[in-house]
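Quick one: this structure, given as structure tokens, is what I'll be asking you about.
Of the protein chains in this complex, one is absent; all others appear in place.
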Amino acid sequence: MTNLSRRTMLGAVAVAASLGFAGAAQAQAYPNKPITMFVAFAAGGPTDVIARIVSEHMSKTLGQQIIIENVAGAGGTTTTARVAAAAPDGYTLIMGQMGTHAAAPALYPNLKYNPVTDFTPIGIAGITPIVIVTKKDFPANNLREFVAYLKANPDKVNQAHAGVGSTAFTTCVLLKAQIGVPKLNAVAYRGTGPALNDLVGGQVDFMCDQVTNLTPQILAGNIKAMGIATPARLPVLPNVPTTAEGGLPEYQISGWNGIFGPKGLPKDIQDKLVDALNKALEDPTTNKRLADLGTVIPNAQERAPAGMAAVLARDIALLDKPLRDSGAVGQ
Amino acid sequence: MLRPRIAAPQDFAGGLFLIAIGLGALWASSGLGMGTLRAMGPGMLPKSLAVMVAGLGVLLLLTSLRVEGPALDRWSLRGLIFVLLGACLFALTIRGSDLPFGFTLPAIGLIAAGPLVAIVSAFASPETKWGEVLLFAAFMTALCAGIFKYALGLPIPLAPWLLGY
Partner (left out) sequence: MDLFSNLALGFGVALSLKNLALCFTGCFIGTLIGVLPGVGPIATIAMLLPITFGIDPVGALIMLAGIYYGAQYGGSTTAILVNIPGEATSVVTTLDGHQMAKQGRAGVALGISAIGSFIAGSVATVLIAALGAPLTRMALLFGPAEYFSLMVMGLCFAVVLARGSILKAIAMILLGLLFSTIGTDLETGQERMTFGFAPLSDGLDFAVLAMGIFGFAEVIKNLENPETRDVVRQKVGRLLPNLAEMKQSAMPIVRGTFLGSALGILPGNGAVLGPFASYTLEKKLAKDSSRFGRGAIEGVAGPESANNAGAQTSFIPLLTLGIPPNAVMALMVGAMTIHGVIPGPQVMTKNPQLFWGMIASMWIGNLMLLIINLPLIGLWVKLLKVPYRLMFPAILLFCCIGIYSINNSPVDVAMTAFFGLFGYALIKFGFEPAPLLLGYVLGRLLEEKMRQALIISRGSFMTFVERPISAGLLVVAVIVLVVALLPSIQKKRDVVFTE
């Protein structure tokens, strides 16, 4: 897809179909026209919400509007591939996430991009910790009992997830692999909403998902939280113990969203974007909006290119084998 | 035409159509596993449905041989070609596209692709008055730009070659 920006000398509105003069090179400083930030998921989802909140403030710093374009497809990989192949001029960016960058290589054998080498990282915009939750009347009351129950009754338990490639899917594959019950019955739903609905209704037994989606139901007592996969407890859920407290310290994983550009983005453009992202995350209003979502604001290291690259490398290493062993494949 | 022996030519053709789709779907889903009832594979439903569609096609075909029914309609190619061509041209030019053999179409945006749809599709009707169509196309495009681009704020390229977006 060519995304040509051509200035024509003609002022008149053309009716003919194929006009288009290659104009003079644009010499002004970056950015001198609106920037497109792709979101590879439907509008209104967690990735989209974070992209919209962050980009609003970044637009102010950059002095150009950032347009969010939602193009969903194939677990987000279609759009991610499109951005990987785009011109590295800073006008095409993507709000990537754990699924499109860390999990996709193991899930999609025909993936058209390499999440590490085909992108220029900018920084992480938001981190969403993962909680393990069960239905209200599940026999286990803490993580130790939960793990024991799963091991003892692998044929009785049903796990819900939000579709192959979703955060709920990926993080639970890791959990099941670490507990040693990789083949546990998994029920796929189209999105977190329907899965959560059946968990609250008691039709399925447990799921893992981002804290953002689960907090209200945990607080209302509609579902039980077994543990949160972060090093320390979260302020929004002070009564939920960490996985380390529950005897499963190796289960450490969080969902994350980060901005990427195509590979070969010039250093000065990358610096400008990193700076804009930093300013957005330091802005009290933006910061509060993200925190209200249940999102953890990335620290100074994580919101820099090198930090995000490290998180990406860590997650790819963590998820690769469990995902490949799970047998789930996209194409 | 197979007129002499078929009582309901329209249904006969409809039956063939269903059989073709059914077989096509069966072929397209041939690589998908059926799975078991406990863990249904991705191919279970598409394959069963394809067989059922083709089966109903056969049934329709058989009844059409005996039971009287309507004759086959003529296809009006003029409407078909220009209406669909208009839509396809819009698809190819709104953001530009790469065609086979190294040809590319420029991204002309809504300002030019809009009138293009209206004008190309206007060839579909014998009643078209060209002056009227040109004016109307310009007016409708302006209206659409106003509604979709400005009022609703949808990210539609307006005129990348002129405005840069």
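A few comments on the model shown:
Chains: A and B, in written order; residue numbering restarts at 1 for each.
Here, a contact is a pair of C-beta atoms (placed from the backbone, for glycine too) under 8 Å apart; a residue touches a chain by one contact, two chains touch by 3 or more.
For clarity, every value in this text was computed on a predicted model and none was experimentally measured.
Although it is not drawn, the missing chain touches A, B when the whole complex is taken into account.
Summary of contacts with the chain left out: across A:34, A:88, A:154 or A:191, the touching residue is A:191.
Where chain A meets the missing chain, the touching residues are 42-46, 48-49, 52-53, 56, 69-75, 78, 107, 155, 158, 163-165, 185-191, 193-194, 196-198, 200-204, 212, 215-217, 219-220, 222, 288-289, 292-294, 328-331. In the full complex, chain B makes contact with the omitted chain through residues 10-11, 13-14, 17-18, 21, 25, 28-29, 32, 36-43, 45-46, 49-50, 52-53, 56-57, 59-60, 63, 67, 69-70, 72-73, 75-76, 78-80, 83-84, 86-88, 90-92, 94-95, 97, 110, 114, 117-119, 121-122, 124-125, 127-129, 132-133, 136-137, 140-141, 144, 147-148, 151-156.
In this section, only the chains that are shown with their structure count from here on.
Computed from the mean C-alpha positions, the centre of chain A lies at a distance of 35 Å from the centre of chain B.
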